[in-house]
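Have a look at the structure that comes next, please.
All protein chains but one are shown in place.
We call the chains A and B, going by the order they appear; numbering starts again at 1 in every chain.
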Amino acid sequence: MTRYPLLATGLAALLACAAASPASAQSTFRIGLQEDPDALDPHKGNTYVGRVVFAALCDKLIDISPKLELVPQLASSWTISPDGLSITIKLRAGVKFHDGEAMDGEAVKANLDRARTLADSRRKSELASIASVDVVDASTILLKLAKPDATILYALSDRAGMMLAPKSLASDVAAKPVCSGPYKFVERVQNDRIVLERFADHWRKQDYAFDRVIYRAIPDTTVRLANLRSGDLDMLERLAPTDTKSVKSDASLKYVEITGLGYQGLTVNVGNGPAADNPLGRDKRVRQAFSLSLDRQALSDVVFEGTYPPAIQAFPPSSFAHNPDIKLPARDVAKARQLLKEAGLDKAPIDVEIQAANNPVFLRLVEVVQAMAGEAGFNVKIRSTEFATLLREQVAGRFQMSSVGWSGRADPDGNTHVFWTTGGGQNDGKYSNAEVDRLMNEARTRYEPAERRKLYDAVQKIVQEDLPIIYLLYWNWPYVVSAKVDGFVPYPDGIIRLNGMKITR
Amino acid sequence: MLEMIARRLLIALPTLILVSIFVFGLQKLLPGDPVLVIAGEERDPQVLAYLRELYRFDDPIPLQYWAWIKQVVQGNFGASLRTGASVSALIVQKLPVTLQLAAFAMIFALGIGIPLGVFAATRKGTWVDSAVSTMALSGLSIPNFWLGIILILIVSVNFRLLPASGFVSLWEDPWRALQTMIMPAFVLGNALAATIMRHTRSSMLEVLSQDYVRTARAKGLFEPAVVWKHAFRNALIPVVSIATLLFGELMAGAVLTEQIFSIPGFGKLIVDGVFNRDYSVVQGVVLCVAVGFIAMNLLADILYVIVNPRLRGTR
């Protein structure tokens, strides 16, 4: 609180204090997060909320635009060699880390090498195609690739491209991350808050208005909103869809949303162990019938107040790989029954068990699916488990269908390759198709979006027929900001970028 | 007296070892693969294998227990699987939070429960007595998470009187701390207040029927003097020792209260730990709670010993 100790009367001092306090509070920006982030080490972090904090804390080599184009951040430019095997990155000059070290070629190499080799680095697979990182000079870095990899640039636009101060690498990074972002780390109280303060030497400091940023973890959506309404927060992420209406009608709040990169879908066990031996796992016509029995718009309306757009493909509308010619089919129970008849399964209801995490919203989703599929002749049972158990059951193949969400990646490969290719890390239903594998691997080697798109279109033809995953809805990122806050621009990746935001009154 | 304490401490030791085995065993029996949760969305197989080895998840459980308990004895509870933070540091960080909540709840419970209990006892059998007793029973019967939600809705959302959640340390900002603590302390404390009221009432009734109180009355002493000076002092001590025994209840209640009001204390640590399969956190925190509970029991025992001779003797 600002104080004026020489003011004559106590009353005047009190008034001055009262008047001054909002002014000093204005430079603190408080964001309510749905979860507490995990390790604040970009090479180890796994959570979306962690990435939200990193956006203020750690600059990365490349950023994305709201239209998912790659734009410079710490890298001022990059060029790809004609054979696609080397990428030359020019670094922005004069950038400093929070501890005053220079952000140069050596620093970038130290970071990329750490991300590639640290025993428990979660970035290994993203950077797997890098054979070596060479420092050309203080402001130039050369990435040599083992094979052409179009996904690498997008990887560098996320945690794999975040740069930590070289001296801090030897210490416990998560306890006190030292990066080069617009805000530096002050303190973290686990399960409660993360406090950052302005980095005075940031290369873009004029774009950041707040002196302090506080991220608070408030899991309950109702409570999170109540905190925003009572003025204890300035912004929140992931508003409960049911609160959309009341927020929109509240003049003291602004509602901002954007369709995300992620999706909600049903993974079908088509080949993972004996549980795959059921009508749905055996016969793609049954899966097609199941998909046709669902009214995705109604699903969104009932569960998400219509805020989650219906999905039929893995690529979100913002992605260059999204194929607008794949139309959302209307619900067609008659056709679904016809398909089941062709499969010889129209005599008795088909028993299906869907596994879902016991989160009320996603259980509701499955309940609506249960009701809709029921009308087409499926007898759906729901098995709800905790998330930790769900993952294990999925990997072990103890499921017929599993309701899963994927937070989405800016690169189309991230939404599909691990799910569709044989042996893919997320391919829990063990779908396997040699042509899909070939096309997907081929797509990785093409740097030109238009060329990649053609390959993805070819894959989609097959996958839309086989339906190893029945896509339901795209994720939506709903934010609420106080009406006093201006300049917030949502991005499909859901990350809150603070540049350009300010509190006006 | 000292001998009694020594004996109780000796008994507490095997209990503690058993608790540590229960806590550890329970965690290991939890289904779900902690490594899959920790490894995150990408589930890199190399990372999975590394983590499994790092945390010795493939060792036989007795060996894992031995490795853990060896550390614990040295005051090291290991590191959180999720954030890598030291569990001992987490405990040190969160303990004051839960203690502050517990203290506020206890002050509230004693401040409401004792006067009401005395009040009801002195008017035994009247409508006042039944009204207070019914109120106490209602306090025991109301699901406190429901109460918490309704309070947030009315007090914070509709009337915007108090912050809906969060935690401020009493040392940092006492006024704000008080504001954030009122609702949680009320939610957590109301069942305790009911229990304390019931114990105060019955303890008071017992004391009021004792000879020395009757004598005092017969001597024509002013009634409030009889109640507060003679009876209350003697009735209070068993109540205080009951209050120490409520520690366990307080911790269990804190689990839900902290969840609703987003208070970053022990309860939240435990629930989040169970759901995230953050074994080392749950083990460390529950063990800590159990130690506290055993210590509180010991304290209650000692209090009883101090109290009993005086209760028997008529003054």
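In the analysis below, contacts are C-beta pairs under 8 Å (C-beta built on N, C-alpha and C of every residue); 3 or more make two chains touch, one makes a residue touch a chain.
Convention: contacts and distances are computed from a predicted model.
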| field | Complex member absent from the view - protein name from UniProt, among "Diguanylate cyclase", "Cell elongation-specific peptidoglycan D,D-transpeptidase", "Transport permease protein" or "Phosphoenolpyruvate-protein phosphotransferase" | value | "Diguanylate cyclase"
| note | Missing chain -> touching shown chains A, B
| Candidates A:V195, A:I326, A:L363 or A:V395 - the one touching the absent chain | A:L363
| Touching residue (missing chain; options A:Q34, A:Q190, A:T222 or A:N272) | A:T222
| message | Of the residues B:L188, B:A231, B:V286 or B:L303, I need the one that contacts the missing chain. | response | B:V286
| request: Can you work out which residue in A:L85, A:V135 or A:A240 touches the chain that's missing from view? | output: A:A240
| request: Go through chain B and note every residue touching the omitted chain. | output: 11, 14-16, 18-19, 22-23, 26-27, 29-31, 130, 134, 137-138, 140-143, 145-146, 149-150, 153, 157, 195, 242, 245-246, 248-249, 251-253, 255-256, 259, 270-271, 274-275, 282, 286, 289-290, 293-294
| If the missing chain were put back, which residues of chain A would it touch? | 220-222, 240, 242-243, 245-246, 298, 301-302, 358-361, 363-364, 367-368, 370-371, 382, 384-386, 389
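Everything below uses one rule, namely that only the chains that are shown with their structure count from here on.
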| task | Could you pull out which chain B residues touch chain A in their complex? | result | 30-34, 36-47, 50-51, 54, 80, 82-85, 90, 93-94, 149, 152-153, 156-157, 160, 163-167, 259-262, 264, 268-269, 272, 275-277
| message | So in the complex, the part of chain A that touches chain B is made up of which residues? | response | 36-41, 44, 46-47, 119-122, 124-126, 172, 174-175, 189-192, 216-220, 222-223, 226-227, 229-230, 232, 386-392, 395, 406-407, 418, 425-426
